[in-house]
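Mind looking over this structure? Questions follow.
Missing here is one protein chain; the remaining ones are kept as they sit in the complex.
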Amino acid sequence: MDPFIHILDLVGTGVFAITGALAAGRKRMDIFGVVVLGGVTALGGGTLRDVILGIRPVFWISRTDYLVVVAIAAIGTYLLARRWRLPAIGLMYMDAVGLAVFTIIGFRTGFHVTHQYSIAIVMGVITGVFGGIIRDVLSAEVPLIFRREIYASASLCGAAFLALSSYLQLPRSFSVSVALLTTLAIRITALHWNLALPIFRLKDDKDGRGDEPKAGGDA
Amino acid sequence: MDPFIHILDLVGTGVFAITGALAAGRKRMDIFGVVVLGGVTALGGGTLRDVILGIRPVFWISRTDYLVVVAIAAIGTYLLARRWRLPAIGLMYMDAVGLAVFTIIGFRTGFHVTHQYSIAIVMGVITGVFGGIIRDVLSAEVPLIFRREIYASASLCGAAFLALSSYLQLPRSFSVSVALLTTLAIRITALHWNLALPIFRLKDDKDGRGDEPKAGGDA
Partner (left out) sequence: MDPFIHILDLVGTGVFAITGALAAGRKRMDIFGVVVLGGVTALGGGTLRDVILGIRPVFWISRTDYLVVVAIAAIGTYLLARRWRLPAIGLMYMDAVGLAVFTIIGFRTGFHVTHQYSIAIVMGVITGVFGGIIRDVLSAEVPLIFRREIYASASLCGAAFLALSSYLQLPRSFSVSVALLTTLAIRITALHWNLALPIFRLKDDKDGRGDEPKAGGDA
């Protein structure tokens, strides 16, 4: 793997582990919950991608530096966040970097295995967003990504650009850089101006409250 | 694969994607949540089956028509359900068709790989019902299938009939048709007469309320 991408990958892994550890803090978990939630957030998307594509064993089995980064990031968060309030905006920027890098790695892995653009795009998005989805499921919440912010769409745009530039045979370092910046720019713009996609409201949902997760929802 | 089964399979995929998209609408998700929930509902059961059996890559990687059907069904639902109320009873009939077809495909795949009836039956049920279970988990609900209706039991009966007819070496087209009709008939009968299996109540659960999942946890 390209060493520049690999370093960014480890940065993304660390930042995602921190967001998982902070979610564990909001739910009052103990140190084990912190490490596990950090780990699934950081490694879950890539694990699901490798399992679906049939790559075995999954990526963090063959290179143990991923586990080391997760452990340091999660335990560090556990120790630091009890004393200091972490700078939320800084974390969100770093999280956007993780999203962008994971999307690129997912796209390249998917394209390498299947040589199909559509599958590669789906793998880019899965790698970018599923870690966060599993984190929210383990915290018993409706995954935030489904509800409010432009997040997966940023990943989707980055992956679609990679597909286009791969089809046009643009030079690899150029297309990787532009895809990275595209995803980052969309995500950070959405964060700053608080943009969101229109919400899907059913026709017979008149009172404007929707079915907040009180677990009703008849099939 | 038998072309008749394949067409029914795509119909089942489309209908399951619609039920996932409607669940996303009840939870006020954005377009991305709609497509993802549609996708996991339609593809989740077969994906889990292939991963457990060790088939790689999973089925929707090698044939991309599944992704196309999911995208059309989910986005179509997003556009239409904002304006019109979809006919609930029609959807439930189509959902029953999906359940029946997925059960048959799951059984045949499981038997093809392992040549064991018990595993094939389990794979039939997993293929039929796990997409809906993952859909409910991602919506932070106790999966409905566990609680109210005869749903998985219909799948189980269809798969058990396939095992029996395979053991008796009945002709394939006959046994597939009967299994399809058995699952459909049980499911639709349960829907019409509102049948349900007895609920499991613990001995010390005296007040008759049980531990309803409230599912508070504000995001």
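Order of writing sets the labels: A and B. Residues in every chain begin at 1.
Heads up, the rule we're going with is that contacts are C-beta pairs under 8 Å (C-beta built on N, C-alpha and C of every residue); 3 or more make two chains touch, one makes a residue touch a chain.
It should be emphasised that the depicted structure is a prediction, and the values quoted were computed from it without experimental measurement.
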item: Listed residues B:7, B:72 or B:142, member touching the removed chain; value: B:142
item: Residue touching the undisplayed chain, where the options are B:103, B:153 or B:182; value: B:153
item: On chain A, residues whose C-beta touches the chain left out of the figure; value: 21-22, 24-34, 36-37, 47, 51, 56-58, 61, 64, 67, 78, 81-85, 137-140, 215
item: Those residues of chain B which, in the complete complex, touch the missing chain; value: 51-54, 56, 113-114, 116, 118-119, 122, 133, 137, 140-143, 145-148, 152-153, 156, 196-205, 210-218
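Note that only the chains that are shown with their structure count from here on.
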item: Centre-to-centre distance between chain B and chain A (centres being mean Cα positions), rounded to whole Å; value: 27
